[in-house]
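Sharing a structure, written as structure tokens. Questions coming.
Only a single protein chain was left out; the remaining protein chains are all shown in position.
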Amino acid sequence: MNQRNFLFAVLLLATYVLVPAVFGDNNYVMGLIISALIVAGIAIAWALLGNLGGMVSFGHAAFFGVGSYASALLTMKLGWPVLLAMPMAGLIAVLFSAAMLPALRLSGPYFALAILAYAQIFRILATEMDWLTQGAKGLSRIPTLPVLFGIDLGSRSGSYLVIVTLLAAFIACYAWVRRSHYGTALRAMHDSEQATRVVGVNSVMLKAWMLFLSAFMTGVIGAFNAHTINFLEPDYAFGGGWSVLPIVAAIFGGYRTLSGPVIGALCIYLIDQLLFKSLLPTGHQIMLGVLLAAMILFAPDGLLPLFRRRHA
Amino acid sequence: MKQRLLWTTLAAAALSLPTFAEEFAVGVQIPLTGAQARAGTGMYEGIQTAAELFNKGNAKHKIKLAVVDDESNPAKAVSAVEKLAAQGVVAFVGGFASNIIGPASDASNKLGLVYMTAGGVDNDLTRRGYKTFFRVNNTRGYEKAVVTLLGELGVKSVSVVYSTKEATADLAKDLEAALGPKGIKVSMHAFDPAITDFKPIINKIKLQDKPEVIFMSAYENDYVGIIRAAKVLKPEVKAVIGVWSLATAKMAKDFPDLMPNVYGTSMLPHPVEFKQAEGRLFAETYKRLFNKEPDYQAQFGYVKGQLLFEAIARSADAGTLKKGGLADELRKTNRDTLIGRVTFDASGDNPNFQQRIGQHQAGGKIVIVSPKNEASGVAVFPGLPW
Partner (left out) sequence: MAELILQALYSGLLNGGVYALMAIGLALSFGTMRVINLAHGELVLLAAYMAYVVESRLDLSPLAAIPLAMAVACAGSALVYLLVARIRKNRELNSLMLSFAIGIIITNAVLLIWSGDIHSTGSVSLQEAVQLGSLYSMRSELYGFLASLVLVTLLWQWLAKSWYGRAVRAVSSQRDAAKLMGINPAKTELISFLVAGLLAGCAGVALYSSSVIQPSLGHALTVKAFIITVLAGVGSVPGVLAASVLLGITEALTVTLWSSAVQELAGMLLFLLVLFVLPNGLFGAARRRA
């Protein structure tokens, strides 16, 4: 256990200090890493819902978009400080996810596509409510992250520290839920929903909490993205990519593990942008498709468990 | 094989040494995949033509293009700008769609590099007051063109069918605001870009609005759907007018029986008849490089590339290029181009820009019919595809 803690400390130090120290001057590489970590954040939220809640979502773009618009509007129209607006955006995403509660009764693909329908509905609402969202034209000049304790969080290195901190908090929260008695109850629920109900666990309530938690995380990530890219429009904020890439990333890394989604996102995004894109300028996503198909056929538990098995 | 390649490269390098031409890398951040791929590819071809012609006619300076596909995604556009800046480009040319150009030019402004575009028409882009941002076209230019055409045709009522996308919705709303005070009756019909059956909209226009003209603010796939629906329902209008990507040789070739008499913005007639030598040279070079007729995207790409490259050469001669003098040099631009006179105001906009309107006419020809002083032929009015 001590050795593990030590490893963990080394890893943490490397992420916080080494990465900005080595790549800090290279905006391009830092930009790529931040983009990959944004995908990783959604992937964690997605995996939490899938792993603990037992629900596969095809529409996390719904929470992402709501969170990004909420934070942008809070800062632009009401003048909220960015760092306060971001958690609030997460809560607003939770509020919107409450509209999805009826979907919790649905199983498998029905739930997945019901959430997708929500993402579409939110996108159309964002386009139509132009008095609030400026419609298809979108919002530009969204405030950037502020300067805090002398660190410009709006710079690439600063944004990197913010997203890494967010991810660390998400993973810690995920780990805590998994270990708590909720986690035990949730695992029991997978085995037999009826049995748990008999023992007195309210399975719908548990699932609802997981949905809220996942929506909150995704909403905060959406808000972070809005303040780093400084612009939003409905097709972008609710774009299918925000639903798809995290799924691919989580599956690739291993969605039943804590760090799998993050490792998956880093691998997928960086390989795609640095390697596939130079090999195949147009249509390089075909490689992602091939990769995903191969993973499901040959290593359905993802990269991380695959390595562990090899080294066991 | 590898060795031979190496030797060839070395030989080429040795040969190119004695010319002493100073080479400048220019970054091209443009969509080659994703939603904007078609427009982006056309523009990129125009930029390549501009570089080819510039390098041929200029012994002292050479332009080298470095291109990165932004995948029609704003975050990747920002990455592209940063990647190219790290490679040492002196300026950027490219971009398509305002909401991608916005963040990308934010990034280039932070880096203090000039960003030249022809693909973002949103008014907000020039409201930022960047010293480094330049564009040759804007929504106003499209709006002016349509208002002029409707005035010249003496139209009193128009139904606007528009896609709920940024540029299309913007233009539709600006047009509504511009036509209202002129006493022209405007009715608006928004549609979601995902829809394919336009008959219910056209039927509303036919039975409720009864306008003289249908105006479409949309993209190619929408045009095909709208005109087909109109051909089926045959509303009693006098003209069908659209904007970008409509009055093109490609549309005439792909959809020969949908296009007759349809109007769309176009800088060039087809077959291309250039009045100036420069235009002919552009068309010939483009044809040689890409084995097809230039379209209007290529032309915009060419003009923005050309103006930027010329400013780079001037700035290099004056010795101000490395000291951030390119923006000032570009702001001195004042010349006739293939898209009319170009100058830049303090915000980087081109106040002279006005689109022209072309009409698909007999024999697959596209004739420029408006404004009158630029026309290459007479409008067929009333004139319909059915």
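Residue numbering begins at 1 within each chain, and the chains themselves are lettered A and B in the order written.
Assume a residue touches a chain if its C-beta (ideal position, glycine included) is under 8 Å from a C-beta of that chain, and two chains touch if they have at least 3 such contacts.
Treat the numbers as computed from the prediction; the structure is a model and nothing was measured.
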item	value
Chain not shown: contacting residue from A:L116, A:L145, A:A215 or A:L303	A:L116
Candidate in contact with the missing chain, chosen from B:V78, B:A107 or B:I201	B:I201
Residues of chain A in contact with the chain not shown	50, 56, 102-103, 105-110, 112-114, 116-118, 120-121, 124-125, 127-128, 240, 244, 247, 251, 280, 282-286, 288-290, 292-293, 296-297, 300-301
Contacts of chain B with the absent chain, listed as residue ranges	33, 35, 37-38, 164, 189-192, 194-201, 203-204, 207-208, 220-221, 224-225, 228, 231-234, 254-258
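The working rule: only the chains that are shown with their structure count from here on.
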item	value
Centroid distance [mean C-alpha coordinates] between chain B and chain A, Å	36
Residues on chain A engaged by chain B in the complex (per definition of touch)	26-28, 31-32, 35, 124, 127-128, 135-138, 140-141, 225, 229-231, 233, 235-236, 241, 273, 277, 281-284
Complex contacts: residues of chain B adjacent to chain A	32-33, 35, 37, 69, 73-76, 78-79, 82-83, 85-86, 99, 102-103, 106, 122, 124, 128, 164-166, 168-170, 192
